[in-house]
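Here's the structure, in structure tokens; my notes come after.
Here the complex is missing one protein chain, while the rest keep their positions.
Think of it as A, B and C in the order they're written, each chain with its own count starting at 1.
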Amino acid sequence: MTEFLLGASAFILLMVAVGLLRVLRGPADIDRVMAAQLLGTGGIAALLLLGVATALPGAVDVALTLALLAAFAAVMFVQSGGPGGGSS
Amino acid sequence: MMLVGNIATVVLVSLGAVFFLAGTVGLLRFPDSMTRLHALTKADNLGLGLVVLGLLPQVDSVPGALKLVAVWVLTQLAGATVTQLVARAVWRGGGRS
Amino acid sequence: MTPATLYGLCSAVLVGAGLYGALVNPQPLRKILALNLLGSGTFLLFGVIARRGAAAGLGGDPVPQAMVITGIVVAFSATALAVALLLRVYQETGRTTLEQPAPKDVV
Partner (left out) sequence: MSLAVLADAALVLLVLGLALWINAASRAFPAVVGYVAFGLLLALAWLRLSAGDVAMTEAAVGSGVTGAVLIAASVRLRAAETEAPPLAAAPPALPLRLLALLLSGLVTAALAGLVLWTTGPAPSLADQAVQHLPGLGMGNAVTGVLIAYRALDTLLEKVVLLLALMGIWSLAKDRYWGGIPGPSRIQPTNGALILLARLLPPIGIVVAVYILWVGAAEPGGAFQGGAILAAMWLLVMLAGLRDAPAISRPWVRLCVTVGPAAFIAVGLTGFALPNGFLSYPDSIAKPLIIAVESVLTLSIAVILGLLVAGPPEQEP
């Protein structure tokens, strides 16, 4: 079971990492924010899998912290006027 | 009982992983910001939801299980709000180049 | 290769990448980012040393780990101050550099 959970964790991490190509390609900054959002959710999933698989102390609490801050970056971007321009 | 739990874990976590795969493919392949947002929310909701559901049989304490569910609920809240904000920004034309 | 060695090599590359970016990139904000990379690499090296010092039933030596926590918070305060300075310079002069313009550039 441990091996399966570790494998699933690595798979999800790689998947959302591929999604980071959106950060490279854009075209608009809002697309990059979306890619970061997906990485955040995937990172939380990978963290939970890793934590349950290897019984790391604190893994679920780190996931809890990340979940609380999940919207923070995107909210900061939108509320500081980010989407108003800046596509390259 | 253990076996049933393990099977449930394998099935649900695998399903969740598939949703993350779908989310990534959608984010990369869909043509504009609105449709990409659509792909993103599926991975957010169902991907993480299924992974959490699948992990529940592996957790042996009730507080531990509740914490997992709390992580999912909080991510939902964040995801829903970000989707709203992004969609509104795209709608106002900020998302198009 | 143990995981600790792997992350150790990762930290070495991070330090190099951060140093290069801080030296070469002309934009101040990018320099701040690069310095943060450099810092993260240094912290990670501390983490590797802590991991190799695992003893007494702990996964790592708690002393370097505690130092890294302090370091992360100090790195944040330095970043916040640097960003505030940069924004103020930009607000005041409309420029993002302190270099004096060469006489021929002055219009």
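Operating definition for what follows: a contact is a pair of C-beta atoms (placed from the backbone, for glycine too) under 8 Å apart; a residue touches a chain by one contact, two chains touch by 3 or more.
Since the model is a prediction, treat every value here as computed from it, not as a measurement.
Undergrad: Any idea which chains on screen the missing one touches?
TA: Displayed chains contacted by the hidden chain, ordered by label: A, B, C.
Undergrad: Using the touch rule from the top, list residues of chain C that touch the missing partner.
TA: Contacting residues on chain C, toward the hidden partner: 3-21, 23-30, 32-34, 36-37, 40, 43-45, 47-63, 65-70, 72-81, 83-88, 90, 94-97, 99, 101-102, 105-106.
Undergrad: Could you pull out which residues of chain A are in touch with the chain that's been left out?
TA: Per the touch rule, chain A residues meeting the hidden chain are 3, 6-7, 9-10, 13-14, 17, 20, 23-24, 26, 29, 32-33, 35-36, 39-40, 43, 46-47, 50-51, 54, 56-59, 61-62, 64-66, 68-69, 71-73, 75-82, 85-86, 88.
Undergrad: Against the chain that's been left off, what residues of chain B make contact? List them.
TA: 74, 77-78, 80-81, 84-85, 88
One rule holds in what follows: only the chains that are shown with their structure count from here on.
Undergrad: Which chain lies at the heart of the structure, taking centres as C-alpha averages?
TA: A
Undergrad: Can you give the whole-Å distance between the Cα centres of chain A and chain C?
TA: About 22 Å separates the centre of chain A from that of chain C.
Undergrad: Let me have the rounded angstrom distance from the C-alpha centre of chain B over to the C-alpha centre of chain C, please.
TA: Inter-chain centre distance comes to 32 Å.
Undergrad: Can you check how far apart chain A and chain B are, centre to centre, with Cα atoms defining each centre and the answer in Å?
TA: Taking the average C-alpha coordinate of chain A and of chain B, the gap between them is 10 Å.
Undergrad: If we count contacts the way the header does, which residues on chain A are in touch with chain B in the complex?
TA: So the residues of chain A touching chain B come out as 1, 4-5, 8, 11-12, 15-16, 18-19, 21-22, 26-28, 30-31, 33-35, 37-38, 41-42, 44-45, 48-49, 52, 60-61, 63-64, 67-68, 70-71, 74-75, 78, 82-85, 87-88.
Undergrad: Applying the document's contact rule, which stretches of chain B touch chain A when the two form their complex?
TA: 6, 9-10, 13-14, 16-17, 20-21, 23-24, 27-28, 33, 36-37, 40, 43-44, 47-48, 51-52, 55, 58-59, 64, 67-68, 70-72, 74-75, 77-79, 81-82, 85-86, 89-90, 92, 94-97
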